[in-house]
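Note that one protein chain is taken out, while the other chains of the complex remain in position.
The first chain written gets the first letter, and so on, giving A, B and C; residue counts start at 1 in each chain.
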Amino acid sequence: MKEITFEDFSKLEGGFLLTKAKELAHWLIKKGRSKSLWPLTFATSCCGIEMMSFGASKTDPDRAGILFIADSPRYADAIFVSGTITKKMANRLLVLYNQMPNPKYVIAVGACTISGGLYHHSYSVLLGIDKILPVDVYIHGCPPRPEQFLEAGLKLQELIKNDKIERYKGYI
Amino acid sequence: MSIFDIIYKYILSNGFGYLSLPISIILTLIIALIITALVPLFVSGWIERKVAARIQSRRGPIFAGKFGLLQNLFDAIKMLGKEIIRNENADKLFLLPSILYGTVVLLLFLIVPLGNKNLAILNVSDNLLLTFILFSYLGLIAILGGIFSGNKFASISAYREGVKTFAFEGIVLLSIFMIGYRSSFSFQNINSVNIIYYPLIAISFLIGIISMIDRGPLDVTNAEQELIGGWRIEYSGLVYGLPLLGDYSLAFIASMIFSILFLGGAGSGILSFIIFWIKTFIIFFILILLRWLYPRPRIDQLINFSWKYIFPLTILNAIIIWMI
Amino acid sequence: MNGFEINVGPAHPSTHGVLKFKLTIEGDTIKKAEAEIGFLHRGKEKAAEDVTYMSYLPFVDKIEYVSALNMELLYSSLIEKALNIQISERAKYIRTIMAEFGRIMNHLVFLAAFGEDLGLISEFFWALRERELLMDIIEEISGGRLAPVYIRPGGVFFDFKEGIENKIIEAMEKLEYKIKEVHEYAIIKNSIFKARTKGVGILKKEDAINLGVTGPNARASGINRDYRKLNPYLIYDKLDFKVPVFDEGDAYARCLVRMEEIKESIKIIKEATKNIPKGDYLIKMPWIIKIPPAYTIEIQETPRGEIGMILVSDGSERAYRLKIRSASFFAIKAMEKILEGEKIANFYPILASLDPVMGEIDR
Partner (left out) sequence: MINYKEIKSEELRKEAEELKDKYFLFSIIVVDRINEGKFELNYLFENKENADLINLKTFILRNDPKIDSISDIFPAADYEEREAYDMFGIIFTGHKNLKRILLPEDWPFGYPLRKDFVINDEIRNWTGTDLRW
């Protein structure tokens, strides 16, 4: 049974009713995806501890639907890459990323994931995770404050809502 | 007098003649599906998330909908749009366990009287036994799920699930027989407050049901921290949505059943309707507290706790009642 | 099943950070456990040779990021010992208060992780709520939250403002009440918690000391060793505080030790803030300092254990060699020894009770 990819779906022409239904489906899915974003609990170093206090009750992410329920990559649809990614950890991170089901988003937390940060001269740190992952939102700071995590989550939700993410344009 | 009878009588009287049976079946099925979809998302799911948030001194979902009411709905919609990944050494019937899980929840909603005597969707004769069978299906489905998704953690959780069924199935069955012996085997005509006669059995029934639906402090098989998700570890998208839907609704169904069996049955009329829902929400609140205030015992502690303490208690209580 | 191998992978929700264990299992008991670390090796000791002494301060916070203030204290006193400078009395008091803040925040993160690993997710939120209480005070004093570059060689960056003392004491009262009311019942007096951790992961006394385990993990196995008492630095000789020692050596004892240490630290902070002397808080020092060739060793009691920093200096403004002796490096070695013969389900309480931090193990 040939798997329907999202290209065939978008090429589906049809009368007025079908396009109306497609718009409704688009709107509904984007609204759903933008309101509930389950990040994967992936924390390596100091930004991980700040992610813990982000998940805690002061800046409560559950208000915006960002729930740390997804322990296995199968349930997660976003990954807060928080903490320094060394070369030994890089391919484990990639294995994790590939296990996540499609529309998946990446948020690079902290200076270490943006450009290697404090360890730009080090021999064992991957200088910036956009070398191996498509990153959607960057959070500066070393370590960033929990409020910055929440702002990044809301920014990502807004990007999803306005369909600004290239690789999932019109993805149903 | 269940909802199905009401619809059937109404359609029959409007002169559809031989067509009325299939129409009313379809209508009741639609109503059942609506209830199975709405209750976990809006009623029990929302209450649990908000009360759990309050326990942990935070606010719970707010941005989606009026008081975060639509949050679970958006979660469900998001799950519709997710890709379903199949592990290459997973079995062909990889999707079967989660679909079975959804049907069990649907069947349970069909049987349990929602409010009072004649508000159950289907009026099955001995529906107390049927609910026990459906509850014990959950354990078997979890074992199937663990085996079919070819993942090491899932197989460990399937092994734990198999071991766990020894612990509590017998006890729950015994307490159901005690209720049946005392009043009756169908929800409709249990009307005595049985908790006075069976205080210990009520406690062991509650603990047994909690461990059978894998919830609260006894969620030994899908322990997020240890086994990352137990038998559901390989499921993504909607296939994971059904077990999650089950999580939210099974506790609510269990509290409904508990309030029928032990706190006076489901009478007819408006007053008993209100009392029934008050009782159910109290029990549901206790279940939420149990889940969020107690850590998880180990699997072997769970089993010898059940055989050493709960089993003698039920037998003691049964003998006392039998003698009086 | 004759011993199939399972990897508790680096990105597992309950391994504290990136720590991988290869467990060969027979039925339900672990036959052999082998730890694999290095996923967070950022080359800190190489960085010490490229960066001047003063601008190495941000690196020091990130070595052991859960209680960053203790590491700053360690590094600053190492530099002061190398240059044999004496800091002012007021700076000593401020440093002790901040070190004890680091200790309390560290043990609160321990409680959060321990509770969550055993299934009590609410304890994660309660412990971190208490930690926010302290974070606000540290932010008010030093401007930073988790890694406030605050203690520097020669004293501290900013002085204590006037109103800060009674804010600290008031926070300590609130924290003491919360610990007694909430966390005692949620963790120590909780019967399921006791069942999960009593008699689990026993580290015998001679094993602990031979494997180099120090700090709370050692004190839980009966070794009465607190570096603040053995070789008192700062003002620990003026303060009277009790060193909690238990000798069961199991996960429950390790949790009790840390709970008592929180109470002791609260007492220390209260006493220190009451009689903090006046005076200047910083000795004027140039930013680029040259340390004459020497071999200086500085060991201090951090919440993890006795962390040591050894500096080999050659007169230039950069360190010739800086060795960081981490305490949980040996706790992981001890864990491999504890795990033989334990059940899989006990893996998580044991790991949570030893409380390793990967930044310090991998450096």
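List of remarks:
One rule holds in what follows: a residue touches a chain if its C-beta (ideal position, glycine included) is under 8 Å from a C-beta of that chain, and two chains touch if they have at least 3 such contacts.
Model, not experiment: these values are computed from the prediction.
Taking every chain of the complex into account, the absent chain touches A, C. If you put the hidden chain back, the residue from C:Val149, C:Ala195, C:Ile209 or C:Val243 that touches it is C:Ile209. With the whole complex as reference, residues 37-38, 41, 43, 45-46, 209-212, 225, 227, 230-231, 295, 297, 299, 306, 308, 310, 312, 320-321, 323, 325, 329-330, 332-333, 337, 362-363 of chain C touch the missing chain.
By the touch rule set out above, chain A reaches the unshown chain at residues 87-88, 90-91, 94, 97-98, 121-124, 126-127, 131-134.
Note that only the chains that are shown with their structure count from here on.
As a whole-number value, the distance joining the C-alpha centres of chain A and chain C reads 32 Å.
Here the spacing of chain B and chain C, counted between their Cα centres, is 44 Å.
Residues of chain A in contact with at least two other chains: 56-57, 71.
Chain C has residues 13, 124-125, 129 in contact with two or more other chains. Only residues 41-46, 48-50, 52-53, 55-58, 71, 83-84, 86, 88-89, 92-93, 96, 118-119, 121-125, 142-143, 145 of chain A touch chain C when the two sit together in their complex. Chain A makes touch with chain B in their complex at residues 28-29, 31-33, 35-36, 56-57, 60, 62-65, 69, 71-72, 74-75, 77, 99, 101-103, 172.
The touching residues of chain C, when paired with chain B in their complex, are 4, 6, 12-14, 115-122, 124-126, 129, 186, 190, 192-193, 195-196, 343-348.
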